[in-house]
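Reading through the structure tokens given below for one structure.
All protein chains of the complex are present and in place, except for one that has been dropped.
Per-chain residue numbering starts at 1, and chain names A, B and C are given in the order in which the chains are listed.
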């Protein structure tokens, strides 16, 4: 059994890691940390895990963590992960970092997050469908939630060098904003409403840019505007992609199905993808339609921001890093509706 | 492997049976019927099951169904189940009927549902926590969703002969009303609203009455008013129970924990139960508080109407009928939040 | 023109007072106070009032307030209103207090709110339909939101001495919990969920008890359990009333229509009342049905907690206190759906 630890287990991504790992056939949950909740049962905050878990929150040093764990999921805010990662890796523990700390080139990280970086180490960018090399590595930077949905929507066309301008208009559930109440998550402010934020300069744009550029260095006109809709989970991305050639729906079908062949978590449902069909799951459902007029293609992607956009993808990476079937512990259909 | 069939698989309870059975380790899905969708892939309507199922909807005779299946889940409207059940049972197939046809004494059924009954057979009332004898039988009438939540909330006090008056004020998600759009399920009518219906005479009252009377024949003053709240899933029942003696919170704790000892799907979470913690699961979470003033006890129960209130409970019954651990295929925590 | 001031104008009830008063034909908004927002435009927080208001938040002494205002609405937390009220009243300014400070007998207030009271003054309990004597007074204690909906539901039967046991099961929108984000108002906790709280001992029970006892001193068995549903506004109360006599639906119709004759804000819509039909308005919509079995009557009331349950009712009181038609400024239909 793989002994797994979670640093920062009291938030939503921590909760999802726990939910998925309690039933993972190859994993033993060894450790869940929380500074402020040390000593309390994990189920005192994650009440839905009652009957599944006996763990108490702990707060050990990185040294102890690496001794007890074969793999550690780091689910702390950006800027804090780099305090744990070096010692864990040096001790031979595999690390999957769900924070932003190792997703970008160091200098770009410092510019975007306005924080100095303490550790020059490089991680694989763990968007599994584009980076299967996670299987060979001990250190993965798990992608951001918005980048997961947007990059997967555009990658096949970017890889084909077909995109001229990309406009990503993303609509997220509120759980991406975390477990702490804010004015944005205040029910009277969100229900029956929608909000946009960071209209032109969200930090995730840098990740999107970096990854799409790996696929097509000429693609520079990349635009991203996030919204929050009245939904707990899910990110629905509408990618308006202006292409260099006129594409038909059949062209799109061929390009997308070829690109994602043998990728079990990418589905092409008939009709429009829904958040309902991916809720609680690791799937990314994709749909598309060519515009007859303006060399525009509309690509839609739907993910669960806490699963494929965070904890599920982290476990998918873990499976690869330990030589397991990437579906292990994740092959669950959504409880729809 | 148990070969399982579902008669009436295109609705919500059919969808939940499919979702839970595709990952059940001892079950092979043999058959999913739908009269109107015959020939179409099951995933054409249950899109969230894409990648999990290859079945097409069929419409065979009962004779063929019994030959192909070890167990059949009947998920058709009341009045229709009795058309299938006799032939299936006579052919040696086990049957779990999710309709109302066999839940009540025949004459009471005819009065409440205003339909003649065609079949005098008796079924076990499959509320597993009260009727473990399902393990010895081939035929189970799966309880209604409201009765499941209300009876489980009151059973310990009823069995102790302590209840004088019971008022069940239940709040259900809309999925209990089914997959077909109606004025009640029309988003502008339900969102930011709540509705009550069948204020004094809902059909489920007869089931509640019958079962609580098995536990306490003197308990006659049983009242039930259902509501629909803006939620897809879940039933939250507030049971206002006026008792013959003054009870303390400690008394309640002892009575409830003793009654449900060794029942894995009954939990007593700290604080108020939530629909969130049971969504998609087979749990019934229960909480309670004694009123200092009026010999009133407030008991709260939370279930997922489509799981513990329908398809999950049906599988729990199946597990027992086949000598399996009742948790098999059902031991999944909620994807909260 | 009546010069009106609002003490504590930055919350939801303050916002609703402002919304309704900007279009009131006989009122000039003179003053809106907020300690923490002094100097900022009122529309910086109440953005929906942009183009309707030029006021800035102020923070004057009570002495200045009484000089500038003919009437003052006090919309501060309980325990704080009594700091303003005496000086305002002594200065000849009429006062409508939306806090709990003057709703209960002083000693009962101290017991329920666990705070000493500083001021022995008595106010009219401003539930207009039961207390038209507000018209003769300078000081009104505006009722709580839950009491408004529950008392109006039961008053006709209480006044007739017909109620034996009253169980009020109320379902409120979240705006009653205020403008500050909390775990309860956190969207992921409230959406697709329902919660109960203060199951047996909510403070509003004392108000309900006091008022129903004025109508029937023998009525002691009064029970109240509040819930919060996923809705911004509204309180829907299900009153399970056990009566001393068997009543028919026709009896109920007569009793209720007689009791509320000439009360413009009480309506008896066909079918079940909805929160939709009262949203943003000062109406209390009532429905009822007699149970054939247990001498139970189910009465339903729907109000907007911020209007009839707070600010609208306060203006209704103001209208009476100044000899105006009680409908002035309030005669607006809901924007349904």
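Throughout what follows, contacts are C-beta pairs under 8 Å (C-beta built on N, C-alpha and C of every residue); 3 or more make two chains touch, one makes a residue touch a chain.
On a predicted model such as this, the values are computed, not experimentally measured, just so you know.
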Which displayed chains the hidden chain touches across the whole complex | A, B, C
Among A:51, A:148, A:185 or A:274, which one is in touch with the chain left out?
-> A:274
Among C:32, C:85, C:98 or C:232, contact with the omitted chain is made only by C:232
Tell me which residue among A:56, A:121, A:214 or A:240 touches the hidden chain in the full complex.
-> A:240
Among A:221, A:254 or A:270, the residue in touch with the chain that has been omitted = A:221
If the missing chain were put back, which residues of chain C would it touch?
-> 12, 15-16, 19, 22-23, 44, 46-52, 175, 191-192, 232-233, 264, 267, 269-271, 274, 276-280, 283, 307, 331-337
Can you name the residues of chain B that touch the chain not displayed here?
-> 12, 174-175, 179, 181-183, 185-188, 190-192, 230-232
Those residues of chain A which, in the complete complex, touch the missing chain | 165, 167, 169, 171, 173, 188-189, 192-197, 199-201, 221-223, 225, 227, 229-234, 236, 238, 240, 242, 272, 274-276, 279, 289-294, 296, 298, 300, 337
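We take it that only the chains that are shown with their structure count from here on.
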Pair of chains joined by the greatest number of C-beta pairs in contact | B-C
Geometric centre distance via CA averages, chain C-chain B, whole Å = 39
Roughly how far is chain A from chain B, going centre to centre by Cα mean, in whole Å?
-> 36
CA centroid of chain A to CA centroid of chain C, Å | 46
Two or more other chains in contact with one residue: find those residues in chain B.
-> 191-192, 232-233, 274, 276, 279, 337
